[in-house]
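Yeah, one chain of the complex is gone here, protein chain that is, but the others are all in their spots.
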Amino acid sequence: MNTGRLEAFSDGVMAVLITIMVLELKPPHGTDWAALEPLTPLFLTYVLSFVFLGIYWNNHHHLLHATHRINGAILWANLHLLFWLSLVPFITGWMGENHFAALPTASYGVVMLCAGVAYYILQTTIIRADPHSTLAAAVGNDLKGKISPVLYLAAIPLAFVHQLIADAIYVFIACMWLIPDRRIESRLNRDERV
Amino acid sequence: MNTGRLEAFSDGVMAVLITIMVLELKPPHGTDWAALEPLTPLFLTYVLSFVFLGIYWNNHHHLLHATHRINGAILWANLHLLFWLSLVPFITGWMGENHFAALPTASYGVVMLCAGVAYYILQTTIIRADPHSTLAAAVGNDLKGKISPVLYLAAIPLAFVHQLIADAIYVFIACMWLIPDRRIESRLNRDERV
Amino acid sequence: MNTGRLEAFSDGVMAVLITIMVLELKPPHGTDWAALEPLTPLFLTYVLSFVFLGIYWNNHHHLLHATHRINGAILWANLHLLFWLSLVPFITGWMGENHFAALPTASYGVVMLCAGVAYYILQTTIIRADPHSTLAAAVGNDLKGKISPVLYLAAIPLAFVHQLIADAIYVFIACMWLIPDRRIESRLNRDERV
Partner (left out) sequence: MNTGRLEAFSDGVMAVLITIMVLELKPPHGTDWAALEPLTPLFLTYVLSFVFLGIYWNNHHHLLHATHRINGAILWANLHLLFWLSLVPFITGWMGENHFAALPTASYGVVMLCAGVAYYILQTTIIRADPHSTLAAAVGNDLKGKISPVLYLAAIPLAFVHQLIADAIYVFIACMWLIPDRRIESRLNRDERV
């Protein structure tokens, strides 16, 4: 079984998620600057979630590009990742509308942590199905993948100290991941050259 | 006519369905644990429906992977399946918001039963179009496909005795199907080896 | 330029349309049979629109299957068709919620008539780009394509006499089209055999 339809379905789900999030941004009733002001935190949360979903799509793209064999376990590991990502619009809306509250901010970290763990499970499942693949070698020392959960685990309780600390950590993680996964990319290029 | 565009359209519909369901999960107005509590049954129903749609996508993936010829009857049998699946977000929202009521819980079973029957019709239509296919041999004794409708037929009246009995049956069916359809998968692998 | 991406985009739009329509079906607040009763006309309209969108997808599938060359005019004729189809969820909601009123019922016919005209323009544009194609021969005497607009033109004023007359005509047109376009299908099969 090849990766074609798995990629198509994942692309479909991620494309819908990244766009229905905008439905949380409801057009205000007023028409002056004051009407836009309460939307600012929601808009900033939307930008953050858009970037996070973009990062997942990019990394998912690289991950499956280096994969050749699909089995039932990989299908379910992929659906598990999509499940946590599907909660992003909900948690974005809750955090965006309650940006001064600790619990929504901490919950955002919980959903992101679970999505990160699900991504790690998917990666491990793929490597287990084909241990001698390019991917197995490329993710050898997955530094960013190891730091992110630690940062989320720190951000979740810190949201109860002050939600801005957690927000700053989320923005930091997004910036860290914005740099695409050059390990896989460069390894793939090297293999193709060989 | 090959299966490419039928798969693409079905993937599109199922990807949208599995993600718009989350729109039923509306961000609460409060920001404490008490605000999340009323969402719990809706969230659990969401998880159940996500798993059911995931099962349908997985099985649909296996079914069409073993199919090579498409005709008008298969196109309509497929749309008929998508119709019943399209009611899942509606019925999830109704059951999730009224988890102590019998009728929404029983209706969930009715929609799932109809989707199961529609899947059976699709499978039969595909086999009739190509009776000597791998698929025809693989689904020879479709045990899970025969037990599921019996279980739904039991769950629907039992929801009026106590809705938790029906809920338990739905969870049991989901768990039973979570194991991917190894019959088709193993048969395909065997044929490819030969 | 080949038809691949045009089909993918059209499939995407039609897959989203056929599924977001269900968002008009809002879960009722009550939990007894009486709560479902007001949903009945909306549900029946939903079924009708689902069938109409299914017909358009099926015919679009056949139409582009017989097409090999795409130009700018075809891209825009296709977007024009998608525009009218995009109004189907809106008009379904309006007619479904006001099933005893003449104007929503007549408007449903107007949107369907415009979609039909847009499909005819798309078909003509494709044939003009490649006049010696299989398609040009296959649609030689397009009986259903000629009857449908006449029926819609009759249904629109008749909705103001009694909306049930218009409803009956819409159901009749849907039934007429449910039979897939065997002209193109059989002609394609014949050509492939030759």
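Think of it as A, B and C in the order they're written, each chain with its own count starting at 1.
Basically, a residue touches a chain if its C-beta (ideal position, glycine included) is under 8 Å from a C-beta of that chain, and two chains touch if they have at least 3 such contacts.
No experiment lies behind these values; they were computed from the predicted model shown.
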Open item on the list: Across the whole complex, list the residues on subunit A that are touched by the chain not included here.
Closed with: 7-8, 11-12, 14-16, 18-23, 25-29, 31-33, 36, 47, 50, 54, 57-58, 61, 65, 178-180, 182, 185, 188
Open item on the list: Give me the subunit C residues in contact with the hidden chain, please.
Closed with: 1, 5, 8-9, 12-13, 15-17, 20, 23-24, 71-72, 75-76, 79, 82-83, 86-87, 89-90, 93-94, 97-98, 101-104
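Criterion: only the chains that are shown with their structure count from here on.
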Task: Euclidean distance of C-alpha centroids - subunit B vs subunit C, Å - done: 26
Task: Geometric centre distance via CA averages, subunit C-subunit A, whole Å - done: 37
TODO: Among the residues of subunit A, pick out those that touch two or more other chains and give their numbers.
DONE: 12, 16
